[in-house]
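A single protein chain has been omitted from the complex, and every remaining protein chain is retained in its original position.
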Amino acid sequence: MLKRMKIGLFIPCYIDQFYPQVGIATLELLQKLGMEVCYPEKQTCCGQPLANSGAEQEAIPVYRNFVRNFSSFDYIVSPSGSCVYHVKAHFDILEQTSEVRKVRQNIYELCEFIVDILKINDLKIEYPHKVGVHQSCHGLRGLKLGKASELISESYSKVHKLLEKAKGIEIISLDREDECCGFGGTFSVFEPDISARMGKDRISDHARNGAEIITATDMSCLMHLEGIIRRQKQPLKVVHIAEILNSNSL
Amino acid sequence: MKGHSEKACGFLADEKRAGWHDQTLWTVRLKRDKAASSLPEWEDLREQASQIKEDVLTHLADYLLRFEQQAVENGAEVHWASDAAEFNGIMLGLIGKYKASHIVKSKSMLTEECGLNHFLEEKGIEVVDTDLGERIIQFRKEPPSHIVLPAIHLKREEIGRLFQEKLNTEEGNSDPQYLTSAARAHLREKFLKAEIAITGVNFAVAETGVVVVCTNEGNADMGVHCAPVQVHCMGIEKIIPRTADLGVFTRLLARNATGQPVSAYTSHYRKPKPGGHMHIVIVDNGRSKRLGDNTFRNSLKCIRCGACMNTCPVYRRSGGYSYGYLIPGPIGSILAPVADARNHADLPFASSLCMSCTNVCPVKIDIDHQLYKWRQELSERKLVSPFKRLIMKSAGKILASNAWYNFSGRMARWVVKNLPRKLVYHPVNVWGKERELPAVPRESFKEWYKHNAQKRRTPHEQE
Partner (left out) sequence: MSRNKIIGMIRQNAPQSGSFSVWRKEKTETPVARLKEMFKDNLTRVGAAFSELLGKDQLYAFINVNYPDALCFEREEVWKEYQAASPDKLDKLGTVLLNGQFGVAENGAIWLDESDFPNRLIPFIARELIISLPSGQIVEDMHQAYERIDPIGSGFGLFISGPSKTADIEQSLVYGAHGPVTLTVVLY
């Protein structure tokens, strides 16, 4: 019998505002897996949009709010690789109190939490679709959710591990398995043309190789890709990994 | 001054050509992957190279002095230049000393950095760049667009037309073999007449005073062994401690740069030729200052392989000229602000921080981390646009406060949902230029959670 772990659920700001279904799917999945999930209601943001724009100092109060909300949990889980990476890597500018250290050490992206902490590979999903996996950069290279194609070592991918056992799924191969989608947060507005071109190229890769659905650990990437898909009126859908994993029969 | 973003927009306007540039460099990246994966110990080699360079930076003064001592014993003359002006002055002095008018040069980013060619041209002294790619851009009066593949942005037809004008090649003939033969003959004449040969330095070995230069064309050697005077130019950081360390670097460099197992020629210059003269010029030009910066010091480890450019999705789609600095791409974006923070404040932002560059760097420079830290530095120095700064300050206050955050979120959703499309997709909405904004949900997650608190499913036990 699994000890009931007390999980703090962190829902990134843009998921909160524009894609609540991803948050709901994450909550439901964690509950199905036997977790006691709390959602601290005074949470706001991890501060990444500020810090990536150079305003790290302005982000400190945001960081402190985060730590205040989450330091009491055994684990903090979030359906966002980039936010989790940001907390792990860039909260180093805070004074490293025991709360800060606890938060940085125990925050996990959803897939890595399921694979590494819960040690579960098979979520008993049925998902008869052609799925392209977009390997969001911060999750892939920052959190090492998988082996980046430019590294020379044993291949692995926590996201693929959770998807491959899904009944009926066809995970398609891409021409460029882990090229950046071009969202990059404020990059998407400070370098809009490159950002759009990178997004279009990603979508072409998925479309060319037969994907019906593009999934990822980061809704930010998917929001950017979806924005282009809808403008171009392409017959592709984006679905966050949490929604796919939650479509299980547990 | 036009920043990266505007120039990139121009580059991307020719969609097909931008796609060609992107695919060409992606292919170089794939060749690199293939060559690197043939060595199971590849990641160990990277770590070792990084450690060797760490040792070099820690003991740089001692290694430089040892190198100088050995080189002088070997019969070379060693010069030191604090900055670009002094370097150019030394070069001019050597040209005067040997009364040389025929000067050839093989690839050296350092001479680009110091503006040597331009400096000498103003004094009526011609320097012929002998690397094929460099000669092509020299003819076009352009800077290199990539540090290893200087003419990567040009198509064969353009080079064909250029050679027709400059070398009298056949009209309409753009066969690379034919054009290369023409360049070979043209540059052979220059080599045979050369009085001074200038080269860069890939590695300077402290233990022995040896200068190592790697080329595929053999142009460095053609110059060095034809001309009575050879001059090797190096930044202070090109030192490596021991001959054995060359084993690590020669296994990494060509594989990472072009996917070859090694460059065609790895030449070790120790003594001048009988009757010849050998000079080595060691240049600081801001490097010793950078050595003192904990955050940005690692960029001094760079061995100029160019792999970071090949792997960078932004560089591939914007081209070297969009960066406006002699070294483009990821490494350029962390070096340029050192040289001129005000004019290159846009470069650390010309990145989506995908971190691929950090993973391919053979000496493990934490490029993505330095890009991130440069953003903070530039923001603190108020070199980031005031409009951007104001937005960040307000965003900071909003995101730190639950109440403000909730309110702004509701406002944002209301605006997107209710304002007419024309207003929402006004040109000021940069996102909306090529993308739709997300559809607006009925309620935010937070609102849903509040309403469903009582109706939440009770978690069930699991074995």
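Letters A and B mark the chains as written, and numbering starts fresh at 1 in each.
One rule holds in what follows: a contact is a pair of C-beta atoms (placed from the backbone, for glycine too) under 8 Å apart; a residue touches a chain by one contact, two chains touch by 3 or more.
Worth saying up front: this structure is predicted, and the values here are computed from it rather than measured.
Visitor: Omitted chain: which shown chains does it touch?
Guide: Answer for the hidden chain's contacts among shown chains: B.
Visitor: Which residue from B:Ala8, B:Val128, B:Ile147 or B:Cys226 sits in contact with the chain not drawn here?
Guide: Among B:Ala8, B:Val128, B:Ile147 or B:Cys226, only B:Cys226 touches the chain that is not shown.
Visitor: Out of B:Gln138, B:Ser263 or B:Ser299, point to the residue that touches the absent chain in the complete complex.
Guide: The single option touching the absent chain is B:Ser263.
Visitor: Looking at B:Trp80, B:Phe139 or B:Trp404, which residue reaches the missing chain?
Guide: B:Trp80
Visitor: So which of B:Leu246, B:Leu335 or B:Val384 would be touching the chain we can't see?
Guide: The missing chain is touched by B:Leu246.
Visitor: Please identify, in ascending order, the residues of chain B that touch the omitted chain?
Guide: Listed in rising order, the touching residues are 24, 27-28, 39, 41, 44, 47-48, 51-52, 54-55, 57-61, 64-65, 74, 80-82, 86, 130-133, 136, 149-152, 154-156, 159, 176-177, 179-181, 183-184, 187-188, 191-192, 205, 207-208, 210, 216-219, 221-222, 224-226, 236, 243-244, 246-248, 250-251, 258, 260-273, 282, 284, 288-289, 291-292, 294, 297.
We adopt the following convention: only the chains that are shown with their structure count from here on.
Visitor: Given the complex with chain B, which residues does chain A contribute to the contact?
Guide: Interface residues on chain A, with respect to chain B: 1-2, 4, 11, 13, 15-21, 23-24, 27-28, 31-37, 39, 41-45, 47, 49-59, 61-62, 64-65, 90, 137-138, 141-142, 148-153, 176, 179-180, 182-201, 223-224, 226-228, 230-231.
Visitor: If you look only at chain B, which of its residues touch chain A in the complex?
Guide: Its residues touching chain A are 4-5, 8-9, 12, 18, 22, 26, 29, 33, 36-37, 39-40, 42-43, 311, 313-314, 317-318, 349-356, 358-360, 372, 375-376, 378-380, 384, 388-389, 392-393, 395-397, 399-402, 405, 409, 412-413, 430-431, 433-441, 443-450, 456-457, 459-463.
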